[in-house]
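Below: one structure in structure tokens.
Note that one protein chain of the assembly has been removed; the remaining protein chains are unaltered in position.
We just call them A, B and C in the order they show up, numbering each chain from 1.
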Amino acid sequence: MAFRLDTLNGITVGIAELNGRLVAENSTILQKTCSDWQQKTPFLVFDCSNLDFIDSSGLGTIVGCLRKALEKNGDIKLAGLNAKVAMVFELTKAKKLFSIFSNAGEAAASFAASPVSSKTQ
Amino acid sequence: MKSVITLALPCDIRFTRLASQMAANTASLLASTCNADTGNWEFSHAFELAISEAFSNAVFYSTEKTASQKVTITFTLEQHRLMATIRDTNEPFSIETPEPSIENYPERGYGLMLIRTVMDTVSYIRENGENIITMSKQL
Amino acid sequence: MKTLIAIKEQYHTWVHEAFPAMHPLLLPLCNKPFIEYLIDFAILAGSREVRLLSDGQLTEVEEHCGTGSRWGIELSYANLHPADDQQQLLDKNRKFCGGGRTMILTGYNFISYNKQKSYLDLATIATDTPIASCPGGTITLKGPPESGASEKSPLAPFSITPLDSVQSYFRISMETLQTGSSRYVLPGYGSEPDCSIGKNVIISKTAQIRKPVSIGDNVQILPKTIIGPSAIIGSNVVIDNGCSVSGSIIIDNTYIGENLEIDMRIAAGNTLIDPTSGVSLTMEDPHLLVGIKTWATTAILKRKTIHALAATILLVLQFIPFILLFPLLKLQGKWKDDPYMQETGLAGALAVAISLDRFPLLLKVITGKLDIIGSSSRSTCAGKHSYPDSGPLSRLAVFSYAEAEDWPVNGSDAAIVERFHAVHSTPIKDIGMTIKALINRLTKGR
Partner (left out) sequence: MTITETSDGSITIVALCGTIDSSTAPELHKSPAIADTLRSVVIDLEKVDFLDSSGLGALVGTLRLKQEAKAAVLLSCMNPRVRKVFDITGTVKLFHIFDDTSAAVEYAATHNEG
């Protein structure tokens, strides 16, 4: 899981690259690491272009991360979902909770366009 | 009510037919006591086939090849269910054999595949130096 | 006229990949197995003898279709060689054809016909070239035409479409759902058109059903669900609270977890397929999709503790009978280490009735390795289709929910019962279910 910080128009956006499989065995790692990232910035992009597979517990973890981000008036945006990963988001209606972009650059830029995300559930 | 029939046969290939016919007859006996539908050839054929396979297997892998060695077959007749148990004293083996690959024209290895397909349940345990295969089928 | 239906395996390999548990000839289109459409067409064309030919296994199809008596025809089964051409098919079935008029259907194709029209004239058309064809199959008439063509009614239109992918399967199923009740001979009862509901179906008061819809047998539709429009639900399916299913097919033996939204998808077991792109997603947990429920560790701890307590109580209650009966059974050689002991003799029957055969397993509950009630931990599972045993919800246990419900422990419908309860269980309900399982075993038969 590579992580870098981008500063656009004065906003610091954290871009996290998720890769491989996000399943029950390793989803707790994301949960812990995500809290560390959120110490640095509440605005995160999860770049999923190298994420092959996600199951319900992986999804649960991402939704958990989003909940924390929203508590801190931040947001998590998703980018580059493959067909299988996208299917899980659709199926569970979790798609409605996230802003989804085709690539990480667009996702990061969208924070700059509307820095204060007024996302409601 | 349950009835149990036990048959102890010498471990000799000549008795294969005796074992399988006994199985077929026991199965059709159960079928006829349950209902009038004696035309259910599939039920008796399933036992005829499975016992034929299991018995020849026991003989094929027998260690001593003497008539003193026995293969014991037990039929348990329950309501609408027949259970057959085959015991032999050969070396332990596994019933998880791979299915033969047809392209190579295999001449052996179909036996367990047949048993598994025609029976509802098949299990194998090794106990007190005996291989015990238990199979059952619902009528 | 007689009909030969010859389907080579090479045309339906995709079915094995997409729906491994399903025999391709029994794959349901809407709510009816594929092969029955072909048999219906043969009957509409006046065939009273039909023979099915395949180079693969037909045992399952034989079990399903039988001798054909339920359609009032004679149905027989034979085999073909993967390299056979049409002439060879006729040669190999010469006795069946008997030199008379024979219709040959080849390939894995869907025939669209109209049950209200007549196809009887097919027996009288004098042609040797295929009367319909598509990539991978034809409809051909062979042998001398029968006399008695009726001038008045022209032959009704029909066509064949290859069933060569998940995409075509989805499209044809949906079309059949929409037009099926008037065009095809579909099973099931419908008090109104475009809505067919099978046997033993429970629909919650707060569920909404939107036409067109087809629901199979033994289906549970739980509160606040929305089924349809355009939903095909197979048999032995549970749709849990708050789901919506539209424009989708749910294959037999599938559990749909809570709060899921299934739109334009095919769900089969734990696999979800996108019928437009063909992409499929297989979930690790055997229960398709349990929703986004995070598994709180404290809840697991609570469940384990209560289960262990229940196991301790049972251990204490069974201790004396066990001490008395175990040496007796062991000496008689009737005690099996297999927990599902076969009861023999009075002592054995008694031991099984009071569930002593599970006594050694109770210790594993105390150490937390098993649950007191959950999925069957039977080692030799019968049934042709096995379900994966791992995953957070398939909890191996001493007693199974199927036993508590007095459901046959073998088979795929028991798996559905177990999945359902695994999702909806609470520790207190579990205790109740355990008592039910114990009572069921005590009163069973003897």
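What we mean here is this: a contact is a pair of C-beta atoms (placed from the backbone, for glycine too) under 8 Å apart; a residue touches a chain by one contact, two chains touch by 3 or more.
As the structure is a computational prediction, the values presented were derived from the model and not from experiment.
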Which displayed chains the hidden chain touches across the whole complex: B, C
Contact with the hidden chain (one of C:A21, C:A78, C:V185 or C:L350): C:A78
Positions on subunit C where the hidden chain makes contact: 54-59, 77-82, 84, 88, 91-96
Those residues of subunit B which, in the complete complex, touch the missing chain: 13-17, 20, 41, 45, 48-49, 52-53, 55-56, 59-60, 100, 102, 105-111, 113-114, 117-118
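Here is the rule we go by: only the chains that are shown with their structure count from here on.
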Whole-Å separation of chain centres (CA-atom averages), subunit A against subunit C: 39
Distance between chain centroids, defined by C-alpha means - subunit A, subunit B (Å): 59
For subunit B paired with subunit C, centre-to-centre distance based on mean C-alpha positions, whole Å: 29
Subunit C - residues contacting subunit A, complex: 257, 259-263, 265, 272, 274, 277, 279-281, 283-285, 289-295, 392
Touch list for subunit A against partner subunit C, complex: 23-24, 53, 55-57, 59-61, 63-64, 83-84, 87-88, 90-94
